[in-house]
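Of the protein chains in this complex, all but one are displayed in their positions.
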Amino acid sequence: MPAFKSDRLFHALNHAMFVALGLIMLLPMVHLLALSLSSSRFIQFNEVYLWPKGFNLAGYEYIVGQERLWRAMGVSIYITVVGTAIALFFTLTLAYALSRSYMPGKGLILKLILVTFIFPVAMIPYFLVVKQLHLLDTLWSLMLPNALGAWYVFITKTFFQGLSNELFEAGRIDGCNEYALFWRIALPMSLPVIATIGLFYAVNQWNAYFDAIIFIRDQHMYPIQMLVREIAVVGNMTDNMEDFSRVAGEVSQKQVIAGVILFASFPIMLVYPFLQKYFVKGAMLGSLKE
Amino acid sequence: MSKKWVVWMVCCLLFASVAAGCSSKKNDSSNGEPTKQGSTASATNATNAAGQTPYTFTWALSNENTTYIRELKPDDPYTNELKRLTNVDVNYQWYETADREKIVSTRIASNDLPDVLQLADTGINNPILLSAVDGGAFLPLNELLEKYGQNILKAVPEETWSSPQLSRNGKIYGIPKLALQAATKGLFVRQDWLDKFNMKTPETLDDYMAYFDAIRNTDLNGNGKQDEVPAAFVGDFSNVNWVYNWLLEGYYGVFPGQWKWVDGKAMPDQIDPKIKDLLTAYKAMYDKGYMNQDVFTALLKDRYARIMTGTVGAFIHDAPQAGSNGSYGSTGKYEVDGVKVSVLTGPVAQDGTKRFQPLGTGILRVNVINAKTKNPEEIIKYWDWMLSGAAEANNFFSYGIESLDYKLDNGAVKYTDERVAANSVVYQYMLTIKDWRGSKQVNALDPEGEVVQKALDDIMAATDDRGMFKFMPLPDVVVKNPQLGIGDGSLYADMFAKVLLGREKVDEAFDQYVSTWKAQGGDKAIEEATAWYQTYSK
Partner (left out) sequence: MHDRFRLIRALTRPRIAIFLIAVPGMLHFLFFKYYPLLGNVIAFQNYDLFRGIWHSEWVGLEHFIRMFDYGEFILILRNTLLIGIYQLAFGFPAPLLLALLINEVRVKWFKQTAQSVLYLPHFLSWIIVGSMFIELLAPEGPLNALLVQWFRIEPVYFMTEPVYFRSILVSVGIWKAVGWGTIIYLAAMAGINPSLYEAAVMDGANRWRQMTAITLPALTPAIVVLFLLNVGHLLDKNVEQMLVFLNPLVRDVGEVIDTYVYRVGLIGAQFSYTTAIGIFKSVVGLVLVVSLNQMSKKMTGETIY
């Protein structure tokens, strides 16, 4: 890489900007972490910023002891993993098919899908569909209805369209049928977009709670965000000053809330770093050598 | 290599989906837990006699944001004790208060109703419910109450039974969850601060202002910062929360959102000229720092946090909260020591009467019974027993479980050492058809009981009774034009905020408000309210 002087300046500025930006993005998390480790006295008086005061682990002890939090975590992990797999199945197949110029009815179908993207889905009919499919109060109701989104279809289709045709030609010459072209050629070449769409679905699935409100009645099947909502959000909106006092001494409501939020966000935040290798430039193009 | 990964993933998917399908069909309901798919009329047919199989029914109700209920386990002692005492096994289906509308609408739309459905305090008086009532989804209860629910009938005043919240076309459909009394909000002040200032209990408006002034000028917690807040107000003006701001409304006799009958017409307080005086007084308070300066940006939860730091001189709350079971009294969970709380009823009104808060309906929630329920009389009997005054009922709902929470000592009730005070919300409020918190029996055993009882009596003596208007639902034009109301986003809330912060002058702002209000539908609201009142006060 030729090293121009302006190059070095650019890199310096760029790196500096990212450091500053990174700090700004990190601050709220650090603040939450500090809150989750501080004692109520300091929290109430708004004296906790980025460093815990009155350090104690009572908040996390409470969380560890809450069986329902762990169960909800398990439910969320399950519906995220399986739900994402289901979503990828629907999305990749449909988007691939729509990216092929010889797909019958392509234009019409895409327009219809656009309509579903723009027009809202009414809650009551949505609920009734799931009910009529006998999915109420099952984990399926949390994984199936939201397993396909127009937004994702459009993005994925765009990526598939960008795949170079030579490999497909080569495949056809070798006698591959459409299914094989999809499975053996298109998919392996699309790992970045599979990783991306999978990540998006996973995060969406992880953060979702609306479906759980209307479809799930059994508290054992609540995903983690339902509980976060209870603890961090809803409980604060009405005037029922409740009984965190039942928990020993140092634990204040805000401390537990901060801890629960971090607890609920932690697993999903870890997914992206693991997927980063799919975002490396040119990593997937090894199969196509001029 | 990547292919293998994908194949593995698909196999996992297939396996997992089969597993999920199987596990979701497994019925894991056990004793006391809600069963899947609340079915209509799951009440069993058994007779309700001790020793025979218990009567069961499903009841969908709000968990009132109670942590205990959210964490409820199958072996919970209180629900089990109640079951033992009544031989009725209730299949509770708890929902979050915030989700009530979604839950109620989806269940009605899908015709999947529990035996008992708990509604908000507006009862059957909203279009969704009314069409279900007219369609015969719910049981008319007049006969059942006559035969099996005499105690329930007696507990509720006649005018409340005939209110649109509970009745329709002369038939009663809703049974209310009763408040302790029809007005429970009092003004909590720091007695220890009053003592420090050598002030007697404030009575006149000047007394209160002097109290606020003293707070403003003294560093009471000695931390070098003037961070004490004389009076804590709530900024998010949803309809529910205005009551926590009504400090001086009683003094001037105007409560935004309330109506009165004047010269043959219904008139809303919010356009009464006395509002100008009210606003002027509040603006003065704000300017002098007697009110928290972040009133419009702080969230509701911040008010509690602030109160708990012990830096607030006056705030409005339910009187029972001053008891040992509550959070805000002298035994409350403050961050500082030495807190002593007195519960007052604000300044004596301009015209010399005691007036603090309007008289409410006494209805906290409304329960309706599914028309398809089998043996609904058992449900009536169940609730009737709660109100019957039977010793077992009284003791359970006041004190909890014998030997766990209390013991009888020569016939006198004493709390045990193991008693967890915070659990009292369960048997005094969550499982009952009436709010037992702050009731006379409970107060009798509470070291703070006298404070609570006196407060409750004072509060009832300082109410403003607007007659049938207290049952009046929002006029239709206000429902269609929410800015005509007094909640968040209303013209009133806007004016209030702008005046307090000095962005607009009181007189101009108020006159502007009244004309805008009338132009955008207020006149129609007056017509509707007048018509309603005339119909309902026959």
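A and B label the chains in the order they appear, each numbered from 1.
By definition in this document, a residue touches a chain if its C-beta (ideal position, glycine included) is under 8 Å from a C-beta of that chain, and two chains touch if they have at least 3 such contacts.
Everything numeric here is computed off the predicted structure, so don't read it as measured data.
K.L.:
Would you mind spotting which of B:56, B:105 or B:191 touches the chain that isn't drawn?
P.N.:
B:105
K.L.:
Sort through A:58, A:148, A:185 or A:202 and give me the one touching the missing partner chain.
P.N.:
Only one of A:58, A:148, A:185 or A:202 touches the chain omitted from view, namely A:148.
K.L.:
Can you list, in ascending order, the chain B residues touching the missing chain?
P.N.:
Answer for chain B: residues 101, 105, 108-109, 126-128, 131-132, 135, 137, 235, 237-238, 293-294, 296-299, 474, 479-483, 487-489, 493-494, 496-498, 501, 503, 519-520 touch the chain left out.
K.L.:
Since one chain has been left out of the picture, which residues of chain A touch it in the full complex?
P.N.:
1-2, 4, 7, 10-11, 14-15, 17-18, 21-22, 24-26, 28-29, 31-32, 46, 89-91, 93-98, 100, 102-105, 107, 109-122, 124-126, 129, 133, 144-148, 150-151, 153-155, 158-159, 161-162, 177-179, 182, 192-193, 195-196, 199-200, 203, 207, 232-233, 261, 265, 268-269, 272-273, 276, 278-285, 288, 290
Simple rule for what comes next: only the chains that are shown with their structure count from here on.
K.L.:
Express in whole angstrom the distance between the two chain centres, defined as the mean CA positions of chain A and chain B.
P.N.:
So the centre of chain A lies 37 Å away from the centre of chain B.
K.L.:
Going by the contact rule set out above, which residues of chain B touch chain A in the complex?
P.N.:
Against chain A, the touching part of chain B is residues 2-3, 6, 9-10, 12-13, 16-17, 20-21, 23-24, 28, 33-34, 36-38, 64-68, 70-71, 93-94, 96-99, 102-103, 105-106, 109-110, 112, 240-241, 244, 299-301, 304-305, 308-309, 317, 321, 327-328, 333, 335, 420, 422-423, 425.
K.L.:
Within the complex, which stretch of chain A touches chain B?
P.N.:
Per the touch definition, chain A meets chain B at residues 40-41, 44-45, 66, 68, 78, 81-82, 85-86, 89, 123-124, 127-128, 131, 136-140, 143, 184, 187-188, 191, 213-214, 217-220, 229-230, 234-246, 254.
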